[in-house]
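The structure's right below; bear with me while I get my questions together.
Here the complex is missing one protein chain, while the rest keep their positions.
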Amino acid sequence: MRLAVQSETFDLGEEANRFAAAQSGAGAIVTFTGIVRDNGGTLSAMEIEHYPGMTERAITAMMTEAQTRWALHDVLVIHRYGRLDANAPIMMVATAAPHRADAFSAAEFLMDYLKSRAPFWKKEIGVDGTEWVQAKDEDEAALTRW
Amino acid sequence: MRLAVQSETFDLGEEANRFAAAQSGAGAIVTFTGIVRDNGGTLSAMEIEHYPGMTERAITAMMTEAQTRWALHDVLVIHRYGRLDANAPIMMVATAAPHRADAFSAAEFLMDYLKSRAPFWKKEIGVDGTEWVQAKDEDEAALTRW
Amino acid sequence: MIDVLYFAWVRERVGLGREKVDTSAATVRDLIAELSAREERYAAAFADLASLRVALDQELSSFDAPLAGVREVAFFPPMTGG
Partner (left out) sequence: MIDVLYFAWVRERVGLGREKVDTSAATVRDLIAELSAREERYAAAFADLASLRVALDQELSSFDAPLAGVREVAFFPPMTGG
């Protein structure tokens, strides 16, 4: 289980390979990577704020819960903060499990919780000014399935 | 949309990066990688047979259906055939979408269909002999959710 | 003449992966009966139709489908990919 909350960028392929290489006996590996969308050119960057200490605690608790709920070999979460340009990677989740259903469910669970329970706040820096992203009802609703 | 049915191995990280680099405006990238499990050391290799021509047609139809059902930017499927050693990668699915729910659903849909509707047959080569893998009821049941 | 293909354990029981068959069978089921009557290895391969699938010209089909116009028939067990 590895968690990295960092300002530096990361390489999806490198992280995926390192994660996969560390597994033994896993039949299924799922990765999710979130990327800053440029919204058709109207968004130039994103600023992500976090709460050092609480962010790590909250995500660690989610990862532990995922490992309790599903048969997993391993879990990885990387989440960036600071200024991120359009098309840059924001975050990544990887899960390794004997079977694909567990790997998929755990990755989706972690994504749903990261979206609305991890202490991160996003500000969009667009061509028309800056704006804090508001929490979406659909993200909150997504939690009810778990 | 890219499909590769091949005997050669592939590099998860390289494929994931190439797939991600080809996207523009996708907020979410999901990858699934299937790996030959060694079943606690009892399985030494797997032999995968396919039906050249029909295999490609069937998977292409699944990929097209995924793109019809979900808002996707792109889909990638790589599936190997021939002899695969324990811990080698068997196959990979990648999906890119504006939103994570579509990327996850499409990847799971493709996996469920690949498992039981793509013309591949697996033979396990174990320490106690060889055996054709039988279709699982649970794989067939997984299709009913789509 | 029709191309008949066999995969996985069906191929192993029949003893070959592909052959040309001179037949005037009207349906897949007729073709199976014809082959099974011909030699024991076919009868063994086709003993349990519930564990077999058939594709006509590379599309999954049924045992009652007509063979008229079909160039390629393939027999195999349920798929187990991934």
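A, B and C label the chains in the order they appear, each numbered from 1.
Everything below uses one rule, namely that a residue touches a chain if its C-beta (ideal position, glycine included) is under 8 Å from a C-beta of that chain, and two chains touch if they have at least 3 such contacts.
Computed from a predicted model, the values in this text were never measured in an experiment.
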>> So there's a chain missing from this view; which of the remaining chains does it actually touch?
In response: A
> From the list A:Met1, A:Ala71 or A:Val133, which touches the chain that is not on show?
Replying inline: A:Val133
> What residues on chain A make contact with the chain left out of this view?
Replying inline: 34, 48-49, 51, 53-54, 57-58, 79, 90-91, 111, 114-123, 132-136, 139-140
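Basically, only the chains that are shown with their structure count from here on.
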> What chain lies closest to the overall centre, CA atoms only?
Replying inline: B
> Taking each chain's centre as the mean of its CA atoms, how far is chain A from chain C in angstrom?
Replying inline: 49
> Hey, how far is the Cα centre of chain A from the one of chain B, in Å?
Replying inline: 23
>> Quick check on chain A: which residues sit in contact with 2+ other chains?
In response: 100
> Going by the touch rule set out above, which residues of chain C reach two or more other chains?
Replying inline: 82
